[in-house]
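Complex shown without one protein chain; remaining protein chains in place.
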Amino acid sequence: MSARPDGRTPRQLRPIEIIQDYTKWAEGSVLCCFGDTKVLCNATVEERVPGWMRDQGTGWVTGEYEMLPRATDRRSQREARQGRVGGRTHEISRLLGRSLRAAIDLKRLGERSITLDCDVIQADGGTRTASITGAWVAMALAVRRLQKQGIIGRDVITRQVAAVSLGVLDGEVWLDLDYAEDQKADTDLNLVMVDGGGIVEIQGTAEGVPFTRPELTEILDIGAEGIQTLMQHQRDALAGSDR
Amino acid sequence: MSARPDGRTPRQLRPIEIIQDYTKWAEGSVLCCFGDTKVLCNATVEERVPGWMRDQGTGWVTGEYEMLPRATDRRSQREARQGRVGGRTHEISRLLGRSLRAAIDLKRLGERSITLDCDVIQADGGTRTASITGAWVAMALAVRRLQKQGIIGRDVITRQVAAVSLGVLDGEVWLDLDYAEDQKADTDLNLVMVDGGGIVEIQGTAEGVPFTRPELTEILDIGAEGIQTLMQHQRDALAGSDR
Amino acid sequence: MSARPDGRTPRQLRPIEIIQDYTKWAEGSVLCCFGDTKVLCNATVEERVPGWMRDQGTGWVTGEYEMLPRATDRRSQREARQGRVGGRTHEISRLLGRSLRAAIDLKRLGERSITLDCDVIQADGGTRTASITGAWVAMALAVRRLQKQGIIGRDVITRQVAAVSLGVLDGEVWLDLDYAEDQKADTDLNLVMVDGGGIVEIQGTAEGVPFTRPELTEILDIGAEGIQTLMQHQRDALAGSDR
Amino acid sequence: MSARPDGRTPRQLRPIEIIQDYTKWAEGSVLCCFGDTKVLCNATVEERVPGWMRDQGTGWVTGEYEMLPRATDRRSQREARQGRVGGRTHEISRLLGRSLRAAIDLKRLGERSITLDCDVIQADGGTRTASITGAWVAMALAVRRLQKQGIIGRDVITRQVAAVSLGVLDGEVWLDLDYAEDQKADTDLNLVMVDGGGIVEIQGTAEGVPFTRPELTEILDIGAEGIQTLMQHQRDALAGSDR
Amino acid sequence: MSARPDGRTPRQLRPIEIIQDYTKWAEGSVLCCFGDTKVLCNATVEERVPGWMRDQGTGWVTGEYEMLPRATDRRSQREARQGRVGGRTHEISRLLGRSLRAAIDLKRLGERSITLDCDVIQADGGTRTASITGAWVAMALAVRRLQKQGIIGRDVITRQVAAVSLGVLDGEVWLDLDYAEDQKADTDLNLVMVDGGGIVEIQGTAEGVPFTRPELTEILDIGAEGIQTLMQHQRDALAGSDR
Partner (left out) sequence: MSARPDGRTPRQLRPIEIIQDYTKWAEGSVLCCFGDTKVLCNATVEERVPGWMRDQGTGWVTGEYEMLPRATDRRSQREARQGRVGGRTHEISRLLGRSLRAAIDLKRLGERSITLDCDVIQADGGTRTASITGAWVAMALAVRRLQKQGIIGRDVITRQVAAVSLGVLDGEVWLDLDYAEDQKADTDLNLVMVDGGGIVEIQGTAEGVPFTRPELTEILDIGAEGIQTLMQHQRDALAGSDR
């Protein structure tokens, strides 16, 4: 059994930090750090919904993910300069929106929308899972502010949502891969769960060797445990914010 | 336990048809039908690889998925007219490429590329799984042609790959959802497997209620069985082509 | 006088087939085949008109043409991937719309629009003329459906429209060129006519040697005759549909 | 028989003016005026050809047409601001390139390209025919300059090319329509011919009533005559330039 | 002290010509020439304002600048073909709008907009300053027309605005650089002023050696003097127009 490069055990998360109220304008704002991966998650509340949803008395939650050009080891070109949003960016933005919508009662939100902007300041693997985990806190902060202002009532946030990545390397399952580990892993799986143990999203890809049913079982066991820990960090961050 | 609208049992596929040699120019061409879902899968072989892969003696396989504007109940605008490829299209195209690359030895393919174009002529749910299942046959036909011409050697196709969708509806797992079923399902999961039972991709989304570990276990059992049947159809289609 | 590669006489069309009700969602749908050229023509009816036409009590008919990437001998890049509609595609789409509008009474259609999507599944010369010829049948099927539903009245379709290509090769005029013939021809001319012999569109281009007035006269004679035959096929297709 | 609004006879051109050497940088430059329609035609010579033509020892001629935003009665949005070239602009640019290529020996031009930029300063109908007619002079001026510099030899320009528009109005054929006439005409036809009477392009569209064979015959007779006059103006302009 | 290539003194403008009523459709139209730099400036009046300004009872003035592809020594690609407006074009268009808005009372203009289209027919340095100087005349002509029609009242044009470029070359300040001078200058500064001597815009860039405070003082002295002369040309052009 091979040791992880940074000395972690297979089931161990990197140091997690969720810094609340990171910027001043957004209704909810956190910097979510999974080790060296740092994602700025800003929640914006707007008193309107997309055209196709109007006059239905229900709200909308959407996500937008983007990497700063030098978030990574090598600089990548800005998508605005290329004149289009890339496939990977689209894919993660859509995952982000779906995951967050699983945590909120859109009827109770009322005809307004929340946009979660997740901008990766520094990337070291797991940017999409850090985005989802941080965005939930940003969304909860924004909802709490609306509640304090008396704009919306209780029980708008219905569940807690967090996400973690897992990999299979030489038959062993590792939790919360950093970039170097992710590059070597045969399988890369992202798991999004709610409190109580339900699964919201599972996205697993075998890069090299297909993965087996027993491996998938172990992935789910370890992932569920990691997500429990992340949810504790989310609750701590919410408690620590005074906005 | 609710009956399926078209009388199928939960574990039953729709009528499957893989028509080989459907168009004349492509190196491999099939029309893959899962019930009323009809996808034209064309494989194109080109004697070059993308710039970033050049001079490495290895090949490349990529996929492009698109829906004809009136493949669906309501007409959708052409992506070319909108000036950009949509997020969903990007996402499925990338899934298609990854799935097919799991079935081929890129070294043995040599410095050439195979593009799988999957164009949905008529959609009724499961267009991405029909695309993957049909594209594997188109790719295998194209490789066989190269082998007959003596351009490449044996064992280029290393595995058989097929895909199926599954849904959870009121706690019951259904195989190969049509569009009406897909609209009602709480969970929508796409499973891509190789012969031998390994998993290449799993993508599950809870639209409403999160899904549980026992439900996921049942999904995987039923899905694996359905994929066995699809693989038999693939082999029959390959055997029936005289190109 | 040189013989045509496939043994046809100069004034002979390729085998024509117009398969009605080819897909299930569109209000009118045919597969129009001129030899190996196969175009899927779908008519979509929508209860709205473009912004600049609103509240004038009149309808609109428009066309959109596109080639599937592997409709041809060599794969072409998707226009959506290039982020723009190409010049040739624009040109044919506009021709398609103009030609079909010559066959319908827009006032009687009422404030609704019909879009004719012509997607080339397989190309072997004459894709624009097959598109026009097939689109007229698709439009007529869609109008008949509206009439059966009592939504519109009689005499909405005012004329029959069909189109054919012609070429001049070494001074000889040939009807309905396939791709190989088209490549060799000095002149390439597309003719769109209505029943009764009126001309709706004439588009002739001398690729090499300019063409003469006597050649143009012969082109028009042979073209008119070919269009008579195509119109018989259109009427047969309409009669054969039970929608 | 209805009189033309400006008193012209049916077969009469508007006042034609081809001002040579209109701008200073282009290798050939004219302002071509058909009445109030004014098109700046600039020919640019570059010592390279498009990628797909390289190393074949042959040249290339291409055209680009565009309207200034306030060339017309109402301001139109710039295509650059819309992020794409419009269908009509594409169509005319392609016609321009094809027409000019009919007038030049690309082999003798050698591996260099000539781009004809036709920018409409003021529009009053017939902008595409004024563009073709003026662009031929600009191209001939540019070729003459290359010949004077000893870069290319003789007989590169092989033919004279000019164009004119015609319309059918209440059964009467009118030559060289201005904008007001064009709006009223049933048929709008553009004719491109070479000296000697050969036809390079014919593009006729029935906007309302289809046109008949006898009308087409009259269109061709009157058009050929008008083009003779335009060619005399072209030769005068060439003779009058001292570059 | 080095002499200027064309014999001008440091404080001397090139020959200035502002030709009024240059095209016929625009509400105000001039060709503004600073030596060989020729810019067509058209003012369009529209009875609507951008969405974000509606129902505020105030008007809007905006500018759009573009170079024709062969306005310069070497042909540049059309921005419409590149699918985007370039950075330099955007920058000058914005400068143009800001400068012209300094000369008009938007309240008195009422809820309508004036667009100044400045298209460079021929470039030889100073295209942005010729654009501003010419656009002011075009705007004034358009406003005068509205006043003659009784649509707006007096005192809509509140100030006269003109612009000039200056350069520092080997420590010496030169006025109104042509292209060759501009290429050699260490500093390139554009100055926009109103009558009375107020500054509306100053944009100075040191290409090589930074410029000093004393140089800036001299630039401002010489520039103010040049702008006086330009304003006399503007007044003459306005007086000469009979529209």
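Remarks
Letters A, B, C, D and E mark the chains in the order given here, with residues in each chain numbered from 1 onward.
We take it that a contact is a pair of C-beta atoms (placed from the backbone, for glycine too) under 8 Å apart; a residue touches a chain by one contact, two chains touch by 3 or more.
A quick note: this is a predicted structure, and the numbers were derived from the prediction, not measured.
Among the chains on display, the ones the left-out chain touches in the entire complex are A, E. Considering the full assembly, E:T212 is the residue among E:Q77, E:Q183, E:T212 or E:Q228 that touches the omitted chain.
Of E:R81, E:R98 or E:R145, it is E:R98 that touches the chain left out of the display.
Along chain A, the points of touch with the absent chain fall at residues 23-26, 29, 36, 38, 40, 42, 44, 46, 64, 66, 68-73, 75, 78-85, 89, 115, 117, 119, 121-122. Residue-level contact of chain E with the missing chain is found at 84-88, 90-91, 93-94, 98, 102, 159, 189, 193-194, 196-206, 209-213, 216, 220.
The rule is short, and it goes like this: only the chains that are shown with their structure count from here on.
Ranking every chain by how far its Cα centroid lies from the centroid of chain B, the top place goes to E.
Looking at chain A, residues 83-84 sit in touch with two or more other chains. Of all possible chain pairs, the ones that touch are A-B, B-C, C-D, D-E.
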